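Missing here: one protein chain of the complex. Every other protein chain is in place.
After this line comes chain A, so read on.
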Amino acid sequence: MKFKTFAAFIGPSVFMMLLFIAFPLVSVFQQSFYITQPIYDLVDVETCTPGFVTQTCVTETQSVPRLDEEGAIITKTDFVGLQSYRNVLELGRAWDALSSGSWAAFQSIDFWKALRFTLSFTLITLPLVICAGLGIAVMINSAAKSVRGPVIFVSLLPFIITPVIGALSINWLFRGDGILTAALEWYLQRDIAMFAQAWTIEILMMFYRVWHVAPFAAIVFYAGLQTVNQDSLESAIIDGASRWQRLKYIIIPHLMPLIVFISMIHLMDSYRVFEEIVGFSSQGHVISLQWLTYDFLVPDQAGNRSISRASASAMLTMIGIALLLVPLLRRTWRDHQGGH
């Protein structure tokens, strides 16, 4: 294929990716060093209230945003260097908290709180998803042919459901006196409030994520199981391998590339954990890195969006993404080299 034809084929797609992915990345990087804010003037305002004999007058100094001819607020953009990063990281407070050995104080800083949750969420759900997916795949594979279709249909439901709705549906089972909280209370004979402390919410979120992703893993593994070499299985049986040994020494090594693939996809996706925070409305207790950026972008009561801080936290989130991507890129690179 000539370069010109190739360029014509991929042109539109590359153009869109450059315009809407690469360009915003550059602009976020740039924004993180600048702060745009209204210009305030200090104005002495004298307020007088009618009183007996004389008026009572109070003079106070107010800061008033400067307006242009059309009445719009004039803003100015300043280069502030790493100030936004400092505002997000709050290194001073974090250091004080750590040196005094107070984990609670450390976790009261939004960024570190979000980082702690995002990392523990990612690392705890990973093995759970792999094990659950593998288990479901093996079970589907050994089930009768006639039930496989319906089982796969039911399994697809948690995967395909809108993430916010999926999180909500589990939230509603436990919220207040939801049906499962009521059942737990009846079983344990004590009051339970699932949404009053962080750790129960985190458990529910992790459960939701495993519920949501395990079907994907299961279907990929199930497809992989169809290609297991039957001859090696037979020879293993002849050699007296038990079921467990066959799983361990033949099936799992065969599925290894798929396990690596699922792990990478899962690491990338769960590092971006966000919908759970919305669905469980947990922002009072638990937040994630992507939610932190989102929160800076949502206008506050005065209608201002802290774009600069959002950009700084976005760039900090990117560091983690870069670290996660290194093994994935190395693998793709190796495959490419091997393929030629």
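FYI, a contact is a pair of C-beta atoms (placed from the backbone, for glycine too) under 8 Å apart; a residue touches a chain by one contact, two chains touch by 3 or more; residues count from 1.
Keep in mind that, in the parts below, contacts and distances are computed from a predicted model.
Colleague: What is the missing chain called in its UniProt entry, if the choices are "Multiple sugar transport system permease protein", "Putative Zn-dependent protease", "Stage II sporulation protein M" or "Cytochrome bc1 complex cytochrome b subunit"?
Modeller: Hidden chain identified via UniProt as "Multiple sugar transport system permease protein".
Colleague: Could you tell which one of A:52, A:79 or A:153 touches the chain left off the display?
Modeller: Within the whole complex, the residue contacting the unshown chain is A:153.
Colleague: May I ask which residue of A:201, A:220, A:251 or A:286 touches the chain that does not appear here?
Modeller: Of all options in A:201, A:220, A:251 or A:286, contact with the hidden chain holds for A:220.
Colleague: Out of A:41, A:78 or A:234, point to the residue that touches the absent chain in the complete complex.
Modeller: From the options A:41, A:78 or A:234, the contact with the absent chain belongs to A:234.
Colleague: For chain A, enumerate the residues touching the unshown chain of the complex.
Modeller: Given the touch definition above, chain A has residues 1, 3, 5-6, 8-10, 12-14, 16-17, 19-28, 31, 36, 135-136, 138-140, 142-143, 149, 151-158, 160-166, 168-170, 172-173, 176-179, 182-183, 186, 211, 215-216, 219-220, 223-224, 227, 230, 233-234, 237, 243, 257-258, 261-262, 268, 271-272, 274-275, 278, 281, 289-290, 293-294, 296-298, 305, 307, 310-311, 314-315, 317-318, 321, 324-325, 328-329, 332-333, 335-336, 340 touching the missing chain.
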